[in-house]
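This is the structure I have questions about; it appears just below.
The complex is shown incomplete by one protein chain, all other protein chains being positioned as in the whole.
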Amino acid sequence: MKLWEKGYKLDQVVEKFMTGDDPQLDQALISYDCLGSIAHAKMLEKIGILTADDYQQLKEALCTIISSAEAGTFRIQFEDEDVHTAVENALIAKLGNLGKKLHTARSRNDQVLLDLRLYSRDWLLILMDEVLNACTVLCHFAEEYQFIPIPGRTHFQRAMPSSLGLWAGAFAESLLDNLELFKTTYWLINQCPLGSAASYGVSLEIDRAFTSDLLAFRDVQNNVLYANNSRGKFETVILSTLVQVMNDLSKLSTDIIIFSAPEFGYLSLPEKFCAGSSLMPQKRNPCPLELIRAKSATVQSFLIQSLEIIRALPSGYNRDFQETKRPLMQGFETTWSSLKVFSKIFSELKVQPDQCLAAFSSELFATDKVLSCVKMGISFREAYKQVAMEPQSVSMEDPIHNIKSKTHLGATGNLGLKQSLDKIKQTRTWIHQLQELWKAKKHSLTGS
Amino acid sequence: MKLWEKGYKLDQVVEKFMTGDDPQLDQALISYDCLGSIAHAKMLEKIGILTADDYQQLKEALCTIISSAEAGTFRIQFEDEDVHTAVENALIAKLGNLGKKLHTARSRNDQVLLDLRLYSRDWLLILMDEVLNACTVLCHFAEEYQFIPIPGRTHFQRAMPSSLGLWAGAFAESLLDNLELFKTTYWLINQCPLGSAASYGVSLEIDRAFTSDLLAFRDVQNNVLYANNSRGKFETVILSTLVQVMNDLSKLSTDIIIFSAPEFGYLSLPEKFCAGSSLMPQKRNPCPLELIRAKSATVQSFLIQSLEIIRALPSGYNRDFQETKRPLMQGFETTWSSLKVFSKIFSELKVQPDQCLAAFSSELFATDKVLSCVKMGISFREAYKQVAMEPQSVSMEDPIHNIKSKTHLGATGNLGLKQSLDKIKQTRTWIHQLQELWKAKKHSLTGS
Amino acid sequence: MKLWEKGYKLDQVVEKFMTGDDPQLDQALISYDCLGSIAHAKMLEKIGILTADDYQQLKEALCTIISSAEAGTFRIQFEDEDVHTAVENALIAKLGNLGKKLHTARSRNDQVLLDLRLYSRDWLLILMDEVLNACTVLCHFAEEYQFIPIPGRTHFQRAMPSSLGLWAGAFAESLLDNLELFKTTYWLINQCPLGSAASYGVSLEIDRAFTSDLLAFRDVQNNVLYANNSRGKFETVILSTLVQVMNDLSKLSTDIIIFSAPEFGYLSLPEKFCAGSSLMPQKRNPCPLELIRAKSATVQSFLIQSLEIIRALPSGYNRDFQETKRPLMQGFETTWSSLKVFSKIFSELKVQPDQCLAAFSSELFATDKVLSCVKMGISFREAYKQVAMEPQSVSMEDPIHNIKSKTHLGATGNLGLKQSLDKIKQTRTWIHQLQELWKAKKHSLTGS
Partner (left out) sequence: MKLWEKGYKLDQVVEKFMTGDDPQLDQALISYDCLGSIAHAKMLEKIGILTADDYQQLKEALCTIISSAEAGTFRIQFEDEDVHTAVENALIAKLGNLGKKLHTARSRNDQVLLDLRLYSRDWLLILMDEVLNACTVLCHFAEEYQFIPIPGRTHFQRAMPSSLGLWAGAFAESLLDNLELFKTTYWLINQCPLGSAASYGVSLEIDRAFTSDLLAFRDVQNNVLYANNSRGKFETVILSTLVQVMNDLSKLSTDIIIFSAPEFGYLSLPEKFCAGSSLMPQKRNPCPLELIRAKSATVQSFLIQSLEIIRALPSGYNRDFQETKRPLMQGFETTWSSLKVFSKIFSELKVQPDQCLAAFSSELFATDKVLSCVKMGISFREAYKQVAMEPQSVSMEDPIHNIKSKTHLGATGNLGLKQSLDKIKQTRTWIHQLQELWKAKKHSLTGS
């Protein structure tokens, strides 16, 4: 039974097309939908649309649905179209006429906005936590292998001495920078759309600040048309942030695939992470890393899909928005599993110090030789040209000594890992506080 | 049991990540995988690797799997990783050592290439057929409403007299042009990759032309490394073609949404195609058309995803390719369902001739007035300027008379629909012949 | 003369391909390159590589180049390859051996990073200022036409009463939200890469914090490999932010195109903004708005291009990065000109209040009728169904009274524009302070 039924039935082919995979996707939204409904009901009570008893009954019924959802027993049916319909139908089945009152002063438009905000808020914190896990693994690796030298490359050619520590530390800092994007994204979407209804508000004196506060939002999303216009927009802001994480993981994966190829051999992957070939018995392939790299393109395509869907739509709700739900949800899940898999593999990577050392050749010290000439008073460009014309004049140095001796900020001898570790700690606290706040609010909403 | 197992087990988190949704997606490939295996076995018999009896037993077992797959009872398990493993394991379970012989001279790399080619070949013909259905509906509409005038627009402003016939005919021709892209795509992918193995051939005297012919391919895909390098590439060629169809449907949907809005009212959608609002009782929304429009962005994102994944990979198989399977499969399905829904809706669109006529105003005849001055000997640019400076001099004409009187090639009075209808007929025959050929080959492969 | 010349010449075809449009694009970087060089020279003096007199001479020569660049007389030649080479060659031409000392302890890799950071920092503030101009225009429009009612739409169908004030206010809030993305983007890129050299630091005791402070950076970008890995990454963060602005302008443009079409007529564009047709004398087309809409796709494609270029590159500098320069620069310019044109047009839009009122029909009040039944005690869903079954029971209301009477947060009667105007003011101050800081630092660098 659709919420909007009024004496006609949909064509079956078309209905199937319209419903799409909403019933499946919306399973993840049931609890959020119910929590939003409890807050909405409490507000309706406050403004006199519901009695205290009405509210109490609705709250209990909604809490029951939350429990069923958590137990996996509440299934959204195809006929229900979406989570909002499934919940309203369940309430009417249980509470009769009272169930028909809950939709007062709202639309599925602001309901789905709300559900996706609450859902995304949770996911963003979970992902930030996973990013911090990856940073931690990278920092620990950087500390442990701080002074294992490897040839630094530019243009995939040998350039200058580098180290495994510098390499891993670079990615820790990149991921930590991403967390600032996460924080702003969180701040941005943490606005309550409830009460915007179908974009044009309602002719009732609803109290939007009240529901916003009950649901732990930073603020009400003020303009009711903007609330609907931000559908899709906020999704693209989120996906832009996820893309940054995936691109970092992709670059890291590319590096590891290269560093663990037989011609390099700096790293080796434990075989439990390597799939084999059906034909070639000797193969142990870095499949999970190749998949992370590919999935960075996938999450990028979710961003593009969402950007394109909304790019030139007129104001107000358009059904096109429905097609932005899957890329958002799969974006979260893909980024999460990629981070999980990355951290797991990276924490067990084996380093081959001998192979790293064996990879050094004299050319890697050419620039250091130029700079030693500079210290003796030759101008840089002259020194450069001399060394360029007589490459054989550059002799092999001790790589370990070389990387230890470079001690300016951020160089191989001065990685600044403590700074990153401190930042990890602070961000964990920030996440934890937000999670506790929401937990407390949820407890008030569902408690007796 | 993995095909490549050799004394170690995969980490569970990583295994789940690597397997992904292959077991679900590969369900669609079971029959193709078995047909390819029958052809491969027949070739192995021909070159003396299998006996006639071996071949017979394998063929029968494979035919049984095909039947189970068609009955929906053959399920690929998570532990099986993919369809190739599931089938080999099933054969070994049934035939013992004989089952272990089938993988001789091939790799999962050329197997999955083969499966996807056969799968895509079928889908391309099915989609061409659906495109022809849409063309037919458009042509019939164009014939029926050939002389219903509507204001033609440019820049979303009123430009010159047009007609519903011209409008529908334009899309019929566009879709027919797409069919040429389909034909070339079909021709391109209709090359047999079998025998390329892991990209480097095998040290056995296999007969690639023999299997190619058994499977109704146009030709062997010669260079064995190219066979693997074309993974992803052929997918992007296919998706480029699907994108053209979806973009046409998107433009059509945009037009219908506009033409059926209350301010226009040229068309109206039967209510069985219109979903309502949970809040606003009067709403009947053109949701399926909005979704087709959005899904054109989705299919576009599948193309971009696939292009990106393969863009800078080194030669040979890389696991990244696995991530191109879903966009291909969902690309086919999305285009198919969009075509189905479009044809269904379009064939029942209601035309409001009075609203169409009422939309005319004198400005639409300004250009015709200029050209009538030209006929009287005034130069075009002078006549243009006169009319531009005195717009009130343009008077209302009879729209129907106007559109009928324009009879040059492709104008409102000379739509050339017969040409399109003839082309539809010819293409149907072409499709039918290819489908019959493959049917006959399949019959030979599976017959006793 | 290339900086790296060492006894061989490049193939001419290849050299042209490699140089590309760098000489043209780099014209915009000359001043930034010289300012960075002055700071670098001052640091080299501090650590004893240059004498005080060396520094003074270099500074003066660099200031002269800045002046020439501002006067448009310093042209980067094709043979110079890029701005860095052009400047070093000019210094050597003027100062002889002293000019050859400046490149000590740096690489073109960190130089171009620095130039692009300084360039982007300036552009981001300029764009934020333009976004605020657009917000201001929107807020003033919203104030002036606060109570001009228009039909609010969903699914391009008529939904509920809305207003021009609500509509314009929605976009003001959306653009203001974008400013938070701008701030974080600014914060992120405001890290000094100088001293990272070719990704692996240098064997000299350089003082990176010193140059960072001279150039008004928030902080040193610590890890030297991360500095290079952030090439492209920071560009994609910037472009993700620009895309949000362009998407808002695109939606706005789509709305204006629709609202000013003859079938709507709520708005009209002064003819000085409308191009005509070469054929149809009556046409006045909303071309600039169509172009803004199209350019939103262009800026989106710059983002995708940049994301894709860097997505799977190995660590360290790769020449692929060069191809991210144009999309960044054109991204800034396209967004800037689109904002300029939008604000100009919007500030002169003409409103047609009579057409707005005339667009109302009774169906727009159906939801209000449902809610009035709710106030009388009928449950929402029952009231909804009653009205749905008897649409003729809904009668026409006074649109102006209706929109004024909706006074909850963010509704048509309570737009909250003061909040937006306050935010505009605060952000102006923030921008101004950053611009003043940089101005002061530049003055110290170039002053005598």
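As written, the chain order gives the labels A, B and C, with residue 1 at the start of each chain.
Everything that follows uses one rule, which is that a residue touches a chain if its C-beta (ideal position, glycine included) is under 8 Å from a C-beta of that chain, and two chains touch if they have at least 3 such contacts.
From a predicted model like this one, the values you see are computed outputs, not experimental measurements.
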Pick out which of B:H140, B:K233, B:R428 or B:K441 touches the chain that's been left out of the picture.
B:K233
The one residue from B:I310, B:L339 or B:C356 touching the chain left out of view is B:I310
Given that one chain is not shown, which residue among B:V13, B:I126, B:V351 or B:A411 touches it?
B:A411
If I consider the whole complex, including the chain that's not displayed, which of C:L267, C:M280, C:L349 or C:I424 touches that chain?
C:M280
Logged for chain B, residues touching the omitted partner chain are 3-4, 6-7, 49, 88, 92, 97-105, 109, 152-156, 159-162, 166-167, 169-174, 177, 180-181, 183-184, 187-188, 195-196, 198-209, 220-230, 233, 236-237, 240, 243-244, 247-248, 250-251, 254-255, 258, 293, 296-297, 300, 304, 307-308, 310-319, 367-368, 371-372, 374-375, 379-382, 384-385, 388-389, 402, 405-412, 415-416, 419
Footprint left on chain A by the chain that the document does not show
154-160, 257-258, 261-264, 276-277, 279-287, 290, 304, 308, 311-312, 359, 361, 363, 366-367, 370, 384-385, 387-388, 391, 394
Which positions on chain C touch the chain that was left off?
2-6, 8-11, 13-14, 17-18, 20, 84-85, 103, 106-109, 197-198, 271-273, 275-281, 283, 285-288, 290-291, 293-295, 297-298, 300-302, 304-305, 308-309, 318-324, 327, 337-338, 340-341, 344-345
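By our rule, only the chains that are shown with their structure count from here on.
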Chain whose Cα centroid lies at the greatest distance from that of chain A
B
In whole angstrom, what separates the CA-based centres of chain A and chain B?
32
For chain B versus chain C, what separation do you get between their C-alpha means, in angstrom?
38
In whole angstrom, how far does the Cα centroid of chain A sit from the Cα centroid of chain C?
24
Per-residue overlap in chain C, given as positions that touch at least 2 other chains:
154-156, 159-160, 258, 304, 308, 311-312, 367, 384-385, 388
